[in-house]
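For this depiction, one protein chain was excluded, whereas all remaining protein chains were kept in their positions.
Right, subunit A next:
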Amino acid sequence: YFCFLKAMKSLTKKHFHAYRVSPLCMFSYPRLQHYAQMLETFLTAEVKCAGDPTTNSGFHTNISVFPGLATGQRDPEAILIQIFCKQEQKRPAWEGLLCSVEPEPSYLTVCMPFVLLPLLLVHGPKKFTTAWKTWFERTFDCCVSPLVIPSYELAWMAALWAGAMSVPRTLDLQWSSPPPVSDGLHITMSVNRNDALRLWDCVHTSGEEEVGLFKQGLEEHIFHHFHVILDAMILESVSSGVASANNSGHIKVLFHKPLVHILVASSYLLDILIPTKGS
């Protein structure tokens, strides 16, 4: 249990970037050690092939099973990938967590030679992400693409976190103008923890959708004071005492307890579509 707790704690208080991953072809758990070696060789070769033989290219990689995240019945175990630089052995230079936390069933069934680990959380410099992605996509013939969290889902997260906040910290929300309008227009709002809790309790009373009401409550408040209608604005980021999330897929979790719930929520995002075109 302590192991589990320690592992969970290692994921908190880090800025993660979320990606979605398509099913992995021919991925097998007993070969993790082999994969680690392959990745190591690949990274070294990449640095060499980049035409700069002078770079000190010492990498050490570690791929292992991450316990405790396979909460659903059919979830495969999560995988932790770490890249260490030779100069600094203790702290990993890059970390990636591949997991499947109760994903929504898709119309494409995933069966034997394939393993479905649809959510990837990445912490580390971009160049490693690029290199790792290249290797990973090649080795398991899959696609890795950034996860975008739409406004509505962010509002939903804000509402959930407002209710679960146990630390005295404000709930911060930031809106920005949609792309056709010139950039630079941001609206930031900080709600006191107690006020957010009170609003959350209020919306529970009626039978309507709570999240919608919560969002509506916040928007009405802004309209009341500043006469600004927020409907057409994009909710860009939400941060609370529990966790923070960003439009472009940044997630940061502050406590280990709600971690699994947040991962479930993120997994839910993998399957929704945001049609921005057409009618």
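The working rule: a residue touches a chain if its C-beta (ideal position, glycine included) is under 8 Å from a C-beta of that chain, and two chains touch if they have at least 3 such contacts; residues count from 1.
In this section, contacts and distances are computed from a predicted model.
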Refer to UniProt and select, among "Ribosomal RNA-processing protein 42", "Signal peptidase complex subunit 3", "DNA replication complex GINS protein PSF2" or "Centromere protein I", the name of the complex member that is left out.
"Centromere protein I"
Of A:45, A:167 or A:202, which sits in contact with the chain we cannot see?
A:45
Positions on subunit A contacted by the hidden chain, ascending
20, 22-23, 25, 41-58, 107-108, 113-114, 127-128, 130-131, 134-135, 137-138, 141-143, 145, 148, 179, 270-271, 273-279
